[in-house]
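Inspection log for the structure reproduced underneath, given as structure tokens.
One protein chain omitted, others in place.
Each chain gets a letter, A, B, C, D and E, in the order it is written, and its residues are counted from 1.
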């Protein structure tokens, strides 16, 4: 099976490290097709940016959906996820949603640990979007944002281990999600040093995409698909999908 | 005061009828500045379309926010509302949200009556987004979608009155929101014939925009504004806002 | 339009300062008709007192409703609001409810900052009453009650600014409601010094009363009005309303 | 022990039948002290009426609390309950609350069956007030209000049995509360004919009052009691309590 | 009346102290029939243990239900409660549930204070199970588990009083449940020293069992009873009940 891994952030290095985590997970069982946004932002960190980047995600899926079995949206706030799921006839998985729902199968309560206070609230909104807020013990993050997101997994390694400890010991989390694309791969590296069960969101999203492909839901009789509609100003592939000409 | 009324749907006639309702409400107290989307869809009716149209709404606000006191997003699902409120330093009001919160000040329980089953679920999502689902008695709509949205207020007039009756008598709604831009102005016309207290969402949004301007919240020390950020592929005015160059 | 502003507390100075805030907000667009309770308590601060004062509020409305377009109940716990809305055929606005619903149109999460720990829980109950508790970050207040409520806005000015800072920085509130009649007018005075968007509840209630009058809901076919009923021991005007003799 | 049973409705016959149910339940274990409101309404059926009657309930308790061990407020919407519990240093039980919490110990899901559509929503509000709405399957009632409440238990006997059947069979209720003072005693009479476990609210309230007296919570160090306060226009006994002169 | 008090923990001393509290409460009004588990664990403190012990509770009830009027499950997590209530035709009361629902009749918000951090989360789950989490202010407990549960009520007496103070003063609880069988009887002893209204769960459960017996719900037409079913490997008495041979 082929899994399209879309990084809505315009940062190739991030795409590379996430693709590596995904490939390590799937082994020979799937092919990872990574794709980096060519419009938008280096690193999405607000809902305003997600509104814009999410629209671009739809364009990227429209360009590639016919040659893949599922789509992974590889940015923690899942920009464009709900819209893509409405529009396309294949499984679409978001990194945040997949991490959260996976956490719910490993323990009762889960936490998000991340590297910057800027996105703490957005992560909370992601949890609320799934409906699992009653099982969420909150976000733990450093008090100040790091100077650069690029090397944050290394720079803050021991701080993040401490935050995981607080999430489990003080907040009562069984499972801790290490949130944010720059932390891709970190869960595996620190799992012996950190308490609780750790989740790497890109790994969780990849595993869930494989699951959904294996389950092979039949999209032929899907309900609630938007009605076919003309549009103006959209890239051709996306406009065609929305026009209902080749679902 | 000047209120920017953005119609994210590309239909001028709809903008015209909504602007008329708004002008009747404000009288001399405010100037309505209507603006119709030049990209996107004739009439937004899915979350996929809202993802795309909402990004365009941000561009429209970026082009005009400096000359107005508040913004009204004049489409029922409030495309772009959350993002716009994050980004701009002036009140931004959504038609659905304003209608729902206004309903909560007129009675305990409220309903949405609309003209097509296609958007029933989306309206429910709008209510959930506000947090008031416990006071919501649900959507009432015809079983089949109308052939055209343009003349729906006239064509379905008596059906809609019946649906309002069901919402109040069977569902226990005190207040009924007549949802959807094509129904602009209808609440006033049928208020003697229909039971319950009726809300016209464009009127509610206009009244709320006036309220927020009168309250004059000071945006100078606003928190949770997205950090300044470079971008690629965005129209200049929006890119400038996001770059933090002239908030 | 004429707005009846009922202060259920028996303190004329408080009525005066609240009326001033209301008049500054409405300008020429409305006339504020202030009324101070002549029975009850100097300052309501418990639900037991609200039970009693709320009954008196109904009597005050019964005496004046025919000459006004809307009613503002100007005490933070909104004593008598639900009952008044059931009973009278005009918009009735509560200070707490209006502040909370207005906050929900300015940002995602809101807080209440007030001057005394005595009413912290009651404010929480007010939020729960609206249904918006999921967006509420809690009450921030001094640890001890002030000696006098009369001069509390001046005496505690810098403490309150600090509490607002905690509400936004630690609790994640976008909007802060300055709760309690003795703080009327303070939001405007400290808006340059305090973080976040501030709401003055009496200003919010006045703005919302104007909104509802502009929307002009037609009470003629209102549902869920209590059935006409005899009573004993009530003042004549209220007894007449309840007897259904002149709605 | 002595249990003060306050009927906030001004109808002596209702007080009598409720007192009989209570006496049958307590046997020799307690003395029932019935008291009928002398102000207010023959039968409270709206929140407006409850606002007024609840204030009178406080006066009635103030007059009698020193000679009893607990108070039962014997009207389904529990007028004055929250306020009384704030104010007085003895257990105060409401008919609706006691019935609902008792139902929660007999089964998972419960329903209310009552004799008139007029109070269906108010009963729902009572459930919401307790916090148990997730276990509530709703109200079942006749479509039209009966001509008289006095003989409703006999007149509607077979209709009520049918409604109980619908509540258990269609709605999935394990337990059915027969709501409303006019139905006092009916649960016992129809328990062989109706499905599910039936609850008579006045019996439940009486049993709970006995429970709380047996548990003998020590009110000496109770928290959250309202601060002592002057008042104007209140009957002497209540004013004294509120002034903190003899708690 | 006879009340079967099952201690699912295999510790006779605990049964003894709980029976004493129960007997002090009932006086001559009921007979307490204590029963200690002969299989399982000295003291249940996890949901895994509750799964096993709860199955044994069903066996114990099956052996004795015909000679009693109600059953009390006397361990805080209520092992087997839901299952027992499904299966047997008499009231079954759990210590945690009864304490929580009783707390809800004494005040608005309640807390649990207990002696060990090991069960803090489980107590939270108990509250969630009832549906009353919105009124729950959380668990307060020492940071480390005590060496022995046997003498914990004495050893930690002053610590527990401090925790009760924190629950009322910091968390805003009106009512405090002293959770865990080893604290049986403590509420009465410390009620003058500790703030708030205290609840002893075994006393609450006993009082509620008496209440339910007095209310005498008629089990003859109970709904949702499991269908009769063959089984293998169960003790004879329980197998007979499940086979529907002598309900």
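Assume a residue touches a chain if its C-beta (ideal position, glycine included) is under 8 Å from a C-beta of that chain, and two chains touch if they have at least 3 such contacts.
Everything numeric here is computed off the predicted structure, so don't read it as measured data.
**Q** Pick from A:102, A:116 or A:231: which residue touches the chain that isn't shown?
**A** A:102
**Q** Which of these, E:5, E:22, E:50 or E:113, touches the one chain of the complex that we don't see?
**A** Selected residue, touching the omitted chain: E:50.
**Q** Spell out the interface residues on chain A facing the chain that's missing from view.
**A** Chain A touches the chain not shown through residues 25-26, 29, 82, 85, 91, 93, 97-98, 101-102, 104-108, 130-135, 168-169, 172-175, 191-192, 194-200, 203-204, 207-208, 210-212, 214-215, 217-224.
**Q** Can you list, in ascending order, the chain E residues touching the missing chain?
**A** 10, 38-42, 45-52, 54-56, 58, 80, 82-84, 86-87, 118, 121, 145, 224, 226-227, 229-234, 242
Following the convention adopted for this analysis, only the chains that are shown with their structure count from here on.
**Q** Same or different for chain C and chain D, when you check if over half of the residue numbers at their contact belong to both copies?
**A** Counting which numbers both chains contribute, over half are shared, so the two copies meet through the same residues.
**Q** Which one, A-C, D-E or C-D, has the same contacts as A-B for more than half of its contact pairs?
**A** C-D
**Q** Return the distance between the CA-based centres of chain B and chain D, expressed in whole Å.
**A** For chain B versus chain D, the centre distance works out to 44 Å.
**Q** Considering chain E alone, which of its residues make contact with at least two other chains?
**A** Within chain E, the residues that touch at least two other chains are 108, 133-134, 172.
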